[in-house]
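With one protein chain held back, the other chains of the complex are shown just where they sit.
When the chains are written out, they are named A and B in that same order, and each has its own residue count from 1.
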Amino acid sequence: MQPQPVTANVPLFETINVSKAFGGFKALSDISFSVRADEFVSIVGPNGAGKTTLVNVVTGLLRPTSGEVRFLGRDISGVGPVELARLGMSRAFQLVNIFPALTVRETLAVAIASRLRRASNPFRSLKRDGVLQADAERVADVLGLRSKLDKVASTLSQGEKKLLDIASAFALNPAVILLDEPTSGVSTADKHVIMEVLVEAARAAGIRAIVQVEHDMDLVERYSHRIVALQGGSLLADMAPRAFFADPAMIAAVVGTRAKL
Amino acid sequence: MTELLDVILGGTFHAAVLFLVAAGLQLVFGVQKIVNLACGSFYALGAYFGITAVGAAIKLGMPPALFLPLLVVAGLLVGLVGLPIERVLRTVYRRDESYQLLITFGFLLMFQDTFRYLWGATPRTMDNVYLAYGTAHFLGIRVPTYNLLVIAASLAIAAILGLFLERTRTGRIVRATAENRDMAEGLGVNASKVFALVFTVGCMLGTVGGALVVPSSAASLDMAVDLVVESFAVVVIGGLGSMRGALVGALIVGLMRALAISLMPEMEMLSVYLVVVAVLILRPAGLFGKAAV
Partner (left out) sequence: MSHSSIEIAPPATLRRTMSLNGIGVLLALIVVMALLPFVASPYVLLLMLPFVGYGIALLGFNLLFGTTGLLSFGHALFLGVGAYTAAVFTSKLSILSFEIILVVSALLSGLIALLIGALCVRYTKIFFGMLTLAFGMLFHSFLYKFYAVTGGDQGMRVLRPLLLGMEWRGGKTAFLTGPFYYYTLVLFAGMGLAMWRITQSPFGLHLRAIRENAGKAAYVGVEIFRMRLSAFVISAIYGGIGGVILAVTTGLADPELAYWTHSGNLVFMAVLGGSGTFAGPAIGALAFVMLQDFVMAITQYWRFVMGGILVLLVVFMPRGLAGTVELLLSRRGREA
């Protein structure tokens, strides 16, 4: 499956009336939204609103009970992580997810080797693969990890590990990248640094859209083009930050609904 | 028809013993997430020790009717060997599972030679116990009373185990530790003691099983490994971590083996291996288990 070219009119991905039920429990009800090129979309909502489920459905990990998920016009329900990566969407996780004993360079090389289909021939050389190595350096550069290329992943700081996790998602040259709370576990001072690095890196890497699940409303307000708010599995809002933050009911629903529950 | 009943009862007898071992495995796995590759060695240990115990009892003139309880007691006693072994296993609890497999494999090797040293390389049998209990009429056929008693004993042990886990305070603590070790420790539970207890009980179930089975079959060096595969089959069929699964799985394996023995003896162990493969293909999680690892 070759990734289709990105055109301005076709949404990069969209969900069409997606619902997901686990037995009797309805996690998602009739969610429709789309993401177009050059957008930064934040998915927000209180705990239990269905954010993670939505991301799992959108990334093909779960099949929707009803409705469709389309990536560049193609149905991707339940494709699974490997195929997803091939299609041009990659994902970074909330909890730091690394290869502890591999170096930064090797970690990036894993993703690049998948992308370039290098793993089918067991006798190729890894070190002498100029294209692959150059690409690894490029991605490391873009995320500020150049100086750490030969460090073993487990010896990195928490923030660096986060960046590495995101970098390996970048290394797949995706059209869309999904970030699950990219700044969680990072100190407030570093949060903005990471976001700046992220946005700039995405631009430099040619990523067309970023979707993030995020709790920190300051970051959401500052960086998003659009906010998709979920509550109790339903779509509460899909609007620009200015409109969203102008509406106190919206803020209360997303941030302060615990009292109501 | 009588042949079929014979096979069924024979299979149930074997299942009763197998259940004890499988229950031990499930208990240890459920609480400690450890798979004891040496579980078969405990079974064999119980068998060999049972023979020694009965031999000594005969010399001391003990009435044969007491042989069954004696075997149970012998099994329980020798199961205490689990305590020092658990102590060593502690070093690899938090490490990757490969290490558990490696260590318990090392124990397996050590046990093999221990058996060879203490009891010799040829299989040992115990003939008098069956004679002591005679036969009974059951469902129209003659059946060794011993077999029926063992089935009853096994069910009793299962019940006691179940009650212990569900109704007693210690049992609740054990279950809590199984669910979440760190949280249990946070609530003041001494997880190390719980683990030691659980592991030892698990071993005892194995040794008692071995002790009970030995009157009907021989104690041999091959027992230890054959049993690892058999109990694995039980766990696969029943589902990892489920006591109910251990019961049903044991029944299925026991009956299957009995069938194989009566129809085509060379296929005895082969049939067990084949069932394992079949179940894994058709229903990987087992009948009562959660998703396979």
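Quick note on the criterion: contacts are C-beta pairs under 8 Å (C-beta built on N, C-alpha and C of every residue); 3 or more make two chains touch, one makes a residue touch a chain.
Source: prediction; values computed, not measured.
Among A:Lys151, A:His192, A:Arg208 or A:His225, only A:Lys151 touches the chain that is left out of the view.
Interface note for the absent chain: among B:Glu97, B:Glu166 or B:Glu179, the touching residue is B:Glu97.
Touch with the chain that is not drawn comes from one residue among A:Val10, A:Val110 or A:Met239, which is A:Val110.
The residue touching the chain not shown here, chosen from A:Ala37, A:Leu102, A:Met217 or A:Ile251, is A:Leu102.
Mapped onto chain A, the footprint of the missing chain covers residues 80-82, 85-86, 90-91, 93, 97-103, 106-107, 109-111, 113-115, 118-127, 129, 132, 150-152, 154-155, 168-169, 171-172. Chain B residues in contact with the hidden partner, per the touch definition given at the top, are 35, 37, 88, 91-92, 94-99, 101-103, 105-114, 116-117, 225, 228-229, 232-233, 236, 266, 269-270, 273-274, 276-277, 280-281, 284, 292-293.
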